[in-house]
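Only a single protein chain was left out; the remaining protein chains are all shown in position.
A, B and C are the chain letters, set down in written order, and residue numbers restart from 1 in every chain.
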Amino acid sequence: MSSIWGDRLKISVFGESHSEGIGVVIDGFPAGVEINFKEVERFMARRAPAGQAYSTKRKEPDVPQVVSGILNGVTCGTPICCVIQNTDTRSKDYENIALKPRPGHADYTGFVRYHGYNDPRGGGHFSGRLTAPLVFAGALCKQYLAGKGITVGAHIYELGGVADTPFDDTAISSKLLRALWKKPLPVNDDAKGEQMLAVIEQKRMEGDSVGGVVECAAIGLPAGLGSPIFGSVEGELSSLLFGIPAAKGVEFGAGFAAARMTGSEHNDSFIIKDGAVKTKTNRHGGILGGITSGMPLVFRAAFKPTPSISQEQQTVDLAEMKPAAIVINGRHDPCVVPRAVPCVEAAAAVALTNLYLQK
Amino acid sequence: MSSIWGDRLKISVFGESHSEGIGVVIDGFPAGVEINFKEVERFMARRAPAGQAYSTKRKEPDVPQVVSGILNGVTCGTPICCVIQNTDTRSKDYENIALKPRPGHADYTGFVRYHGYNDPRGGGHFSGRLTAPLVFAGALCKQYLAGKGITVGAHIYELGGVADTPFDDTAISSKLLRALWKKPLPVNDDAKGEQMLAVIEQKRMEGDSVGGVVECAAIGLPAGLGSPIFGSVEGELSSLLFGIPAAKGVEFGAGFAAARMTGSEHNDSFIIKDGAVKTKTNRHGGILGGITSGMPLVFRAAFKPTPSISQEQQTVDLAEMKPAAIVINGRHDPCVVPRAVPCVEAAAAVALTNLYLQK
Amino acid sequence: MSSIWGDRLKISVFGESHSEGIGVVIDGFPAGVEINFKEVERFMARRAPAGQAYSTKRKEPDVPQVVSGILNGVTCGTPICCVIQNTDTRSKDYENIALKPRPGHADYTGFVRYHGYNDPRGGGHFSGRLTAPLVFAGALCKQYLAGKGITVGAHIYELGGVADTPFDDTAISSKLLRALWKKPLPVNDDAKGEQMLAVIEQKRMEGDSVGGVVECAAIGLPAGLGSPIFGSVEGELSSLLFGIPAAKGVEFGAGFAAARMTGSEHNDSFIIKDGAVKTKTNRHGGILGGITSGMPLVFRAAFKPTPSISQEQQTVDLAEMKPAAIVINGRHDPCVVPRAVPCVEAAAAVALTNLYLQK
Partner (left out) sequence: MSSIWGDRLKISVFGESHSEGIGVVIDGFPAGVEINFKEVERFMARRAPAGQAYSTKRKEPDVPQVVSGILNGVTCGTPICCVIQNTDTRSKDYENIALKPRPGHADYTGFVRYHGYNDPRGGGHFSGRLTAPLVFAGALCKQYLAGKGITVGAHIYELGGVADTPFDDTAISSKLLRALWKKPLPVNDDAKGEQMLAVIEQKRMEGDSVGGVVECAAIGLPAGLGSPIFGSVEGELSSLLFGIPAAKGVEFGAGFAAARMTGSEHNDSFIIKDGAVKTKTNRHGGILGGITSGMPLVFRAAFKPTPSISQEQQTVDLAEMKPAAIVINGRHDPCVVPRAVPCVEAAAAVALTNLYLQK
């Protein structure tokens, strides 16, 4: 019902695209974790618009300002508040959207939900910019998980119809995931990455946009995290993932493809490997009965194409209740998927930290 | 972290497959709703194993016993507790699974999660049987929503590779959804239903199983339900849907297909229809920015094939930490999808009631 | 907002005084705890009406029926559901209260809150009988805490103006607390107990009732449980204690008396004792900054006199909106305080288990 998530670790996200700032309160983060802020900034930079062809022209340094909860670089155990100032806001770009809702955006539903009082500028609280606080929280959680031997990483599984090589779900290494962190376009097959960039550039020229799928993995997870029924790893993760604007689908392990398999194809045999219980294959994506099995956690999230396109679109004038045309002039990504990668990683890191703390 | 879900409406599910009973406490259900128990039983019968070729041979009347919260057929506003006795339990069928976990089941992860103390009989708290209380809660919620002009219904979208005609997402009627409630196999195209049954029967003969996809719709929803970020309709729904065992993926509107569309293809133009704001198409599945748009809500959930198959499978002996073979003797469905349909409807009804009460 | 409490340990209480049954779902109780049911019954018997002069004449065995979550006497880690049947219900005693609310009862506020749909019989969900499920949950928690070296006990601090010897807050032993568990009237000074019984008997003869105060202690608590601000031990405990009908005040350590002390009188000096940090005195009642200090936790809860008295009282007829007189014929305690003692212990045990599991 709110912009607060979690039980052991709680995150409370606030801000609008053009308000004074945006940010997050992270409540329940363990005490005594030394934070590498260089690493935090590197992770946040992956989400920030940075002048790439595929990203919005809005340039914001997105410097996270720690207001509380961290003393001399070490977490205190008390709530961590981070505020990111909104500095480069060109509010007049959005003057016409309040009463002429943009197709594919939350302008209309936000108007109804808040009886017209929500901040419409730049999408307000619905803006993709609100993923910056999530990524900050994820950056801290990634460092916490690293201390437990857990690594989270992701790649673009598919973009504009171009498919990357998927993860080999039984043989994902920390090295592989960390290498993806550093790639400008995180893909397993760089040639496919080039094709993706070409598709994005083409759509940008056409004033259009494309969607895609992000595949994320977490390795080093102990067996036994999560709970049956409503406390499942899938439930926890998906409730956070759908907090990323533009996410329209989530699947775990074989996912929707499992629906076309037989039981004998889908079931993963248990084996003993290095003295531990593992499975031979990993169609289950590291989760059985809502609980981690100790195999790599693998899931995918689908993102719709950016709704902001420069082509003229049909909408309605809410004031006069008549049809209207709209052309969106703002600065927008022709594809959010590259920037969604760290958001998905962040959501995974936050959810897994919460699950880890439930132990 | 638990078997409790919700904020305005809370449901607390309890029970193991072979414990004395299973059930649910429904907290926050509005006072003054007259419950049609015939309708509740009909809905629950759709989930209950009933001797169909595709369902387990375990026959349980699944009579919901109302312990509290309903007086003379009308809800009191106080917590409603319903207990369903477990009567036909053949515990010895499961004697060997405690230490030889069944592939695809939660036996191993449950063992680790609960340090060996969980009830392994019939899958314990992880059993698909635990969807019966969810369906009871959903039955009440469906009646509550009906009083608000909202109808929830679902069909088998795909089973064992056979695809049904999908919903026409701009023209779903209450009549259509209610007709699906009454079909023994809820499909839009009965010929496809016959093919699905043939696939199930074939897999049963082969000692194997199949998965599938359920498509669910809700119509009559007002615009403005749900919230941005973590209170999204998608987040609420998915956190419940992944509480149904065997669910491996969830998608809204165009879902994963949206990832292959361009913005100009995916965006739904706003129009005025009958004096109200609607969209011309419904790729957004009735949700924009996490909030209902007033268009039909449409989503799909993928279910893996039943993990219980009669073929011999490879596992490990946890006591001796060595490889072992297992043959599962119990009574099982070769396909859970037909019985998953009311579970998905129930999850939707519970989530939507919670969202409605948040208004 | 509901009859569900807690975060790590959650309890969901259901039932009305005259519904088919009452009970509780305990979610998050640790796996592997062996339950001594004899002990559970003994504890519940302390709350149950048992024919004493001071208790209602309603006799119910209050046998807790475990529906789920405990296998062969050991907790499974999954939700524990317990149902207590309502067997000895004389509903006609309450026929006239629905529209002529009893002074001091929740008849009127329940009627307004639930728009007239709540179950008025015996007070419905507001009945003191609803403490039986809390006491069941507390019985399990007491056993869990005992395994951690923590003992919870309570005595009647004051009843009808008769004061018992208070706890010596720096020297409470497990032996002392356990001895109180076994006393028919739990007081430190049995002579005072005799006087209390005399007051109760006198009030019973007069058709009147009396209130009192329960003092509760928990020893063996490690330092460091609880959290600052809204997660304080005081906040957690009081939110449960006010769930006991008739509770009107809660105080910790010196409590209201602290308001009349100076800082130099109230501050407890830190000392080292047996190699550990302790305080010389214990005006703080074992809590500083919302967190346990390792000193005995000491608090008191005030209970109002039973509102059911046999004297004629003035009320209103809600149907005709005119003044009315009422005489309450049912069976009632002239004093709830003796039976409130195990309720307070139970609330403390539940809250402390939740706090312990937060570590």
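Operating definition for what follows: a contact is a pair of C-beta atoms (placed from the backbone, for glycine too) under 8 Å apart; a residue touches a chain by one contact, two chains touch by 3 or more.
Just so it is clear, the model here is predicted, and its values are computed rather than measured.
Novice: Just one of C:Val33, C:Leu197, C:Ile291 or C:Cys343 touches the chain that is missing; which is it?
Specialist: C:Ile291
Novice: Can you tell me which of C:Gly23, C:Pro64, C:Gly77 or C:Gly110 touches the chain that was removed from the display?
Specialist: Answering carefully, the residue with contact to the hidden chain is C:Gly110.
Novice: Spell out, residue by residue, where the missing chain touches subunit A.
Specialist: Its contact residues with the unshown chain are 1-4, 8, 10, 12-16, 19-23, 25, 27-28, 31-32, 65-69, 71, 74-81, 83, 113-119, 124-125.
Novice: Touching residues of subunit C against the unshown chain: what are they?
Specialist: 1-5, 7-8, 13, 101, 103-106, 108-110, 112-113, 123, 125-126, 130, 158, 160-161, 203, 208-213, 223-224, 226-232, 234-236, 238-240, 242-243, 245, 247-256, 258-272, 275, 277, 279-280, 283-285, 287-294, 302-309, 311, 313-316, 318, 321-323, 358
Novice: For subunit B, which residues touch the unseen chain?
Specialist: 7, 78, 228
Definition applied: only the chains that are shown with their structure count from here on.
Novice: Counting only residues that touch at least two other chains, what does the list for subunit B look like?
Specialist: Correct list: 1-4, 8, 13, 113, 125.
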